[in-house]
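Got a structure for you, questions after.
Every protein chain except one is present and positioned as in the full complex.
Think of it as A and B in the order they're written, each chain with its own count starting at 1.
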Amino acid sequence: MSTSTPAPQTPEGRPTSMPPVGRVATKDRPHGGVGDRFRLWWDAQARPTQWLIGVPFLIFIALVPILNIPVLTTVGTNFGGVMAQFGMIALIAIGLNVVVGQAGLLDLGYVGFYAIGAYTVAILTSPDSPWNQTDEWLSKDWAWLAALPIAVAITSLSGLILGSPTLRLRGDYLAIVTLGFGEIVRLLADNLDELTGGGQGLRGVAYPRVGVTEELPNGVFSAGNAAGTLNSGVWWYWLSLVFIVISLLLVGNLERSRVGRAWVAIREDEDAAEIMGVPTFRFKLWAFVIGASIGGVAGALYAGQVQFVIPTNFNVINSVLFLCAVVLGGQGNKLGVILGAFIIVYLPNFFLGRTELFGIPINGNEIASYRYLFFGIALVVLMIFRPQGLIPVRQKLLAYGRELYVAARRAAQAATRSGSDDGARPGAPAVATASGTTGAARPTAGGTRTGESTTDGEETR
Amino acid sequence: MSTHDPGGIGAGGEHGDEHLASSGRADSSRADLYMPGAVLEEPAIVDVADVRPELANPELVDAMVAPDRTVHAKVGEPLLQMQNVTVQFGGLVALDDVSFDIRRGEILGLIGPNGAGKTTAFNAMTGVYRPTKGQVVFDGSTVGKLKRYRITQRGIARTFQNIRLFNEMTALENVVVGSDARHRTSVPGALFRTPRHRREERDAIDRALALLEFVGVGGRATEKARNLSYGDQRRLEIARALATEPKLLCLDEPAAGFNPAEKESLMDLIRHIRDDGYTVLLIEHDMRLVRGVTDRIVVLEFGRVIADGTPDEVTSDPKVIAAYLGVPDSELTADEGGTGADRAAGPTTEGGSGDASA
Partner (left out) sequence: MLGMFGQYATLMLLGFYPSGNAYDKGVALTVLYLGIAMLGGMLVAGGAAVGIERVAYRPLRRRGAPSLVFLITAIGMSFIIQEFVHFVLPKLTGGTLGGVNAQQPIRLVQPEVQFTIGGAPVTNITLVIILSALVLALATDMFINRTKFGRGIRAVAQDPVTATLMGVSRERVIMLTFLIGGILAGAAALLYTLRVPNGIIYSGGFILGIKAFCAAVLGGIGNLRGALLGGLLLGVMENYGQVVFGTEWRDVVAFALLIIVLMFRPTGILGESLGRARA
């Protein structure tokens, strides 16, 4: 069996008469940009190293609202509150990314899941609601925590209900149907007065009662804890960070399994995937359910933080904004969408109340009111010049076999260094040496199993 | 987001325009400029023996690739039987009382002019179309109308006329998707990385690497499918189909676009696949390939079987010559062997226009 030499071909693979290239077209895209080099470096690290770097970084991220970094901290609004909102939207972005970015299902009604999560918690815990459980068997301290799994369950169920009849549709049709779903949820919330409080909404939603002290009779999560550095916003931010980390791990596990591969296959070519034995409908439904449940958690967080749910928040515009966060950040990339969420939440708040920036006087409030204009421009520009988003997706779909990819990269860099006639690549030699030595230090495979470390498989974030 | 809808199996099949079939994207010829998140990367030729030394041993590779399922039919017995199958679309009779067998362990060729019903027969076999009359029996049980992934789970795998790989995935990942079809664990197992899930993942990747070595693409395992050469892409498709552990492997014009050397190499591969324990159905136009590699040939014309026998029998059958081959074998020089089939008489010439020497 010989491996044929690369025949001259067009990008689609049809034979042409053009001279063969030793490498696929590199002039069209700059290679070795900052992001790529970072990823190459990161992937070459051993797993313990990745933890060693990642955990302190995470701690830093968690501490951001407290550190009072000069330019970063918002002037007009409570920075903790902003970060808490960012946490929730980031979680939403991760969930929506599963549906839109991974499985490629166009969902314009994701806000519906968010609403269902929030309302479930509210209905179960608000004194305004007829199904309030806090009077009966649920103590107010733990009500939120107890309502959370119920919210997740109900939201997942709604994902199932939405998906089963509609996932046979494709493209435009799925988009409009999900949009309809989002609107139906909002309208139900608006109209079912006895259950949801209608336009008035439900007040007094429970929240975790932790850290009760004299000054804070309701604990650190309550709205009463508004002053000072460790205000309620910060606590809610930390709580959402916990959920973000958990969901990143879980979604990452899914990505590197048959589920993630099925999603990518469905996104690429659904018919071929089905012919190759992928039960496409089932996995599309799973995408919906998983995305929905993450949205439900975000909704529960929202309800607990704001302690007051009304239908007007759960409108189509927000659905669209969530979608923008995903696409802006890099659809398919679960870290990228977090960045997208940050941009969407943070930037307007950055300008609010700010009267000078680096010495230049500005009218922050006015700039903040232009936010949709800026979003619009940013979206259009980004889609034209960088449609894959700020942090493009690099698919890692296999749970094992990293040494294979590392070996491949080494080989590629060796080929690059020795006699490439396509021009010097400034970045490549530096990286080659770095990963070359790391690679050589790691034991190559001996024996039947791959030379993986004793931990159960490589995970790259 | 690609939401292709090219029409399922046999897109453009009957009329030979498959190479123009659009993928459904706007301006797909420029798709290389738009990359949904992935950079065109260096071609990375991995010496697999470095990473998996056991794969340098061809016998071990063969053993890993060999099918591992219970097949009811014994070797030589019919594995798939078309029994008086008629497929009718409204007024159009695509298949008319078609009966033939595919025996376990053989390589069967299915040939015929364009429009003869090859793709319809193929779809009827694999459960995409339900026969209007008659039935298809695969390994002892009738094939009704099944969801396509169930067909694959039953044990029929296929490749495509126009290559349909998952372009953004690497070669290895493409093949692993094939073996995913046989996974037992699903979302819960994946979420929590249960031991069974991890074991299945490892086994799938091991077998996928072996498959890539088997078809000869092992060195390109980590390259994105769209960066592979045309020949490698065809082989990769075969590897992916084999990953689903089929009882029957159907190859739909696997040699399209190959030069003669590549065709020879493909013939070797097909024989190797059969020797490893698979049954192969081959739809092809290249007569030299078909004659060289198949054990038996079935010829369709106008939806009917007009010949069914060994290559020698079929190629000297006057009906077949009139309908498809053009001139009898004895009149051809060795070079024209491959082009004889391409001078397909087509449906307009029944009974020899210009084939006086028949």
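What we mean here is this: contacts are C-beta pairs under 8 Å (C-beta built on N, C-alpha and C of every residue); 3 or more make two chains touch, one makes a residue touch a chain.
Being a predicted model, the structure only gives us computed values, none of them experimental.
Per the touch definition above, the residue from A:L169, A:L250 or A:L390 contacting the chain not shown is A:L169.
Shown as candidates are A:F181, A:Y207, A:W263 or A:F288; the residue that touches the absent chain is A:F181. The residue from A:I69, A:A153, A:I246 or A:M383 that touches the chain not shown here is A:M383.
Note that of A:V259, A:A300 or A:V327, the residue touching the chain absent from this view is A:V327. Within the complete assembly, residues 100, 106, 165-166, 168-173, 175-177, 179-181, 183-184, 187-188, 190-191, 316, 320, 323-324, 327, 331, 369-370, 372-373, 375-380, 383-384, 387 of chain A touch the chain that is not shown.
In this section, only the chains that are shown with their structure count from here on.
Distance between chain centres (mean CA atoms), chain A to chain B: 39 Å.
Note for the complex: chain B touches chain A at residues 1-6, 8-9, 19, 28-29, 31-48, 50-54, 147-149, 151-153, 157-158, 160, 163-169, 172-173, 176-178, 180-183, 185-187, 189-193, 197-198, 201-202, 204-205, 209, 213-223, 226-233, 240-241, 244, 257, 262, 265, 268-269.
Every residue of chain A that touches chain B in the complex is listed here, in rising order: 1-7, 9-15, 22-26, 28-29, 31, 36, 100, 104, 106, 170-171, 250, 253-254, 256-262, 264-265, 267-280, 286, 290, 330-333, 387-389, 392-395, 397-401, 403-405, 407-409, 411-413, 415-416, 444-446, 448-451, 456-457.
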